[in-house]
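The complex is shown incomplete by one protein chain, all other protein chains being positioned as in the whole.
What follows is chain A.
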Amino acid sequence: MPAFIISRVLQALPVMLAVALISFAMFAYVGDPVAIMLGQDYTQAQRDALIRDLGLDQPFFVQFGTFLLNAVQGEFGLSYRLSRPVIELIAERAPATLELALTAAFLALLVGVPMGIYTGLYRNSWLSRFFLTFSLIGVSLPTFLIGILLILCFSVWLGWLPSFGRGDTVQLGWWSTGFLTASGLKALILPSITLGLFQMTLIMRLVRAEMLEVLRTDYIKFARARGLTNRAVNFGHALKNTLVPVITITGLQLGAIIAFAIVTETVFQWPGMGLLFIQSVGAADIPVMAAYLILIAALFVTINLIVDLLYFAVDPRLRVGGAKGH
């Protein structure tokens, strides 16, 4: 098992390096950080000093090496826009994004999986057809439109829920959480539905398709022929066999949720990393953009590793070397 983890981490290294290179290339070739940082009036001496301070006079690979070394230590330099350490900015914003993304993913699973099971087991029921039609809407409507419609309905017309912001937060060490206040929880509802709706319908359709497939297999027929209860057949035998693809997709989608939180955060003015990223793009704030990209890539890699480990937990056929008495 440790060998497996190590090999997976090694496989992820080239990916991370490529992303780092892209991020770094943005520094080197996009915009002129010196001009941005100096503003309108500066002397040539000031300019030279800044170039030396930023290490921009070094050869490409030295610069890239320094960039990597710093990145590994979480050191991404100063934001051009806010003149504060990037890592600080991100640490401030990460809790908002992570709480939103996790709530959205949780919602997607909590609603999507049972809906998928139901529509798989009762293919022709009225409710199944309703779910499927509903899921079509979830898949086809763009996220920002869903967000705006929800705001229109629940904030503007009904006035039940806030249309922007995170509500009140509570500070737990460096982590600011909205889970502990009523206004924080209320503020979470609309954005997490907006963000999770697509994944919810995706998971529902996936679980349904997998259930239908598994229910046709011989081992399910045989489980019925052995007289097991419906419950044991459907949940013990069928559902467990749908888990591997569901874990894969859910894992990948969690990454996607975090990455695509940008749109939702913009619609709801959610003070997370996505909003920070969009604001940075507007100001050509390269260090923040670079750090964000690398962070998201690292997140994807980590999630993939966790997904692979979960496979092992679910499917004995993958446990190489775990076989007994051959």
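Basically, contacts are C-beta pairs under 8 Å (C-beta built on N, C-alpha and C of every residue); 3 or more make two chains touch, one makes a residue touch a chain; residues count from 1.
Convention: contacts and distances are computed from a predicted model.
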### Query
What is the missing chain called in its UniProt entry, if the choices are "NADH-quinone oxidoreductase subunit E", "L-lactate dehydrogenase complex protein LldG", "von Willebrand factor type A domain protein" or "Methionine ABC transporter ATP-binding protein"?
"Methionine ABC transporter ATP-binding protein"
### Query
Thinking of the whole complex, not just what is shown, which of A:Pro14, A:Gly173, A:Gly227 or A:Gly282 touches the missing chain?
A:Gly227
### Query
For chain A, which residues reach the chain that was dropped from this view?
217-219, 221-230, 232, 236-237, 240-241, 314-317, 323-326
